[in-house]
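Below: the structure, in structure tokens.
Of the protein chains in this complex, one is absent; all others appear in place.
Chain naming follows the written order as A and B, and within any one chain the residues start at number 1.
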Amino acid sequence: MELLVNQVLAGIATGAIYACMALAIVMIFQAIDHLNFAQGEMAMFSTFMAWQLMEWGVPYWWAFLLTLVISFAGGVIIERLLFKPLAKAPILTNVAGFIALFAIINSVAGLIWDFTIKQFPTPFGSSPFLGSQLISTHQAGMIGVTLALLIALFLFFRFTRIGLAMRAAAAMPESARLVGINTGWMVALGWGMASAIGAIAGILIAPVVFLEPNMMGGVLIYGFAAAVLGGLTSPLGAVLGGFLVGVFENLVGTYIPGVGNELKLPIALALIVTVLVVKPTGLMGHTVVKRV
Amino acid sequence: MTILLSVHDLRAYYGQVQALHGLSFDLNEGSMTTLLGANGAGKTTTLRAICNMVRSTGAIQFEGKPLNGKSTENIVRLGIAHVPQGRGTFTTLTVEENLQLGAISRKDIKAISSDIERMYAHFPVLKQRHTQQAGTLSGGEQQMLAVARALMLRPRLMLLDEPSFGLAPLVVRDLFNILGKINREDKVSILVVEQNAQLALEIADKAYVIETGRIVMSGNATEIANDESVRKSYLGY
Partner (left out) sequence: MSTIQETAAEAHPANIDVPSKKNMGLGRTASWAMLIILALLPLFVRNFVIFQMTMLLIYAIAVLALNILTGGSGQFSLGQSAFYAIGAYTAAILIEHGNVNYVLTLPAAGIVCFAVGFLFGFPALRLSGIYLALATFALAVAIPQLLKLGVIEHWTGGVQGLVVTKPDAPFGLPISQDMWLYYFTLVVSLAIYIASVNLLRSRSGRAMMAIRDNEIAASAMGVDLSIYKTLAFGVSAGITGVAGALGAIAVQFVAPDSYTIQLAIALFLGMVVGGVGWLPGSLAGAAFIVFVPNIAEGISKGLSGAFFGVLLFVVIYLVPHGARQGAIYAETLFNKLKRS
């Protein structure tokens, strides 16, 4: 029993990573009604930028802030330059675009910073949290930041005019234009925000998984799974999904015999898919009523 | 009588198919005009062309300023509110959020909440349901919401596409009375597309009849309503 509790707690701790990534994913989904497969790579690139700034002597929090601003701008620019021309193209073509972006960013990062693993500092330190052996102060910090982000996003969408405009533009773009909203810029803004959130996720994750161009691969998949599990329309669902996925992953690794690291992923995904078969819109998503 | 909207030689296309063949008409300030015609005649296309929601050529001027080349959202911001077919309600958002969205492009933020109160006064049922999800409202209520949302823009011109669609006759009468009131008291010019010609001709002062993308008849609403041959050939009654 104690093992179970410990593994659950440890799962929640690692789940913070996925929760953070899932938030960025849901953020972009709120803005453009589909998912960006290159988001992990964008987060990785942002994290490398932060690392580079610190290598050049910029103190941690300044590097953090600067990276956020650059990531935000980067997200907006990428959307306006690369994806605005594809706005009228079919969805699958846009997906191909995301894949292309993924390949480009991954390759360029590898060229600039090569594939050797680098250390990334944490502002929270890595001592045991409140004396517990299971959660380090860094992991507690991750959970804290993720929750703070969640609250900030909730307030933004619920109580600001621009948050309302973004929600409207994502839900019904044509109706949004008919109330004077420039839907193109709402999408760009969504990308910028998702990029910034991704940067935060990357900066928090890097101390744990170590910095290298392929660091976000597994995280992105689990992040997607978490976002989908939570119901793609709900930031709270994304965070809950993230924690749940972390717990699933841990329990699968502990309790199912013969499962090495490689099989953890498909089994965790299979569990998630099972949940989806039972509840197709995810834990906290709402069923969309479609009129024919 | 100042001309609010002037449309000249409007041609509109859906892909390779031409839907409007050189429409020309003017709307006077303060008028309530109705656009009539059978299904597929091009009424909806006309409204959409004004808001640049469909590919078109021709000259459209609003308050003397040309609309050509402007995006839909910029046209709306000039003071033209468009209630589309199907109402375009933000079904996943609340009634109040829908109203706030109507005013989202306005800069005078302080006046918005008092405007919302005015809408609730016009349409009490909306106040009752103001925290409800808009998609759960009945057809008639959603239509009220759509009109209220359009009014939140403080438009000078309101375009309505088949507001009576799917509504019970009493509800439609109610709605049209409100539209009349808005036209007279709030000085909002209205262009309403309707298939229910009889009703539309009762409230409008001017009417145009469209058939296969061309205006075939125009004039005073009462004249057209009384002209039996027009009614029989174009309006079906």
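Keep in mind that, in the parts below, a contact is a pair of C-beta atoms (placed from the backbone, for glycine too) under 8 Å apart; a residue touches a chain by one contact, two chains touch by 3 or more.
This structure is a prediction, so every number in the text was calculated from the model and none was measured.
J.: Quick one: say which of A:Leu66, A:Leu82, A:Ala140 or A:Leu251 touches the chain that got left out.
T.: A:Leu82
J.: Identify the residue among A:Leu4, A:Ile104 or A:Ile117 that touches the chain left out of the display.
T.: Only one of A:Leu4, A:Ile104 or A:Ile117 touches the chain omitted from view, namely A:Ile104.
J.: Please output the residues of chain A touching the missing chain, sorted low to high.
T.: 33-35, 82, 85-86, 88-93, 95-97, 99-104, 106-108, 110-111, 172-174, 221, 224-225, 228, 232, 258, 262-263, 265-267, 269-270, 272-273, 276-277, 280, 290-292
By our rule, only the chains that are shown with their structure count from here on.
J.: With chain centres taken as the means of their Cα atoms, state the distance from chain A to chain B in Å.
T.: So the centroids are 43 Å from each other.
J.: Report the residues of chain B in contact with chain A in the complex, numbered from low to high.
T.: Residues in contact with chain A: 51, 53, 71-74, 76-77, 81-82, 84, 88-93, 97, 100-102, 104-105, 109, 135, 149, 153.
J.: Please give the residue numbers of chain A that touch chain B in the complex, ascending.
T.: 161, 164-165, 167-168, 171-172, 174-183, 286, 288-289
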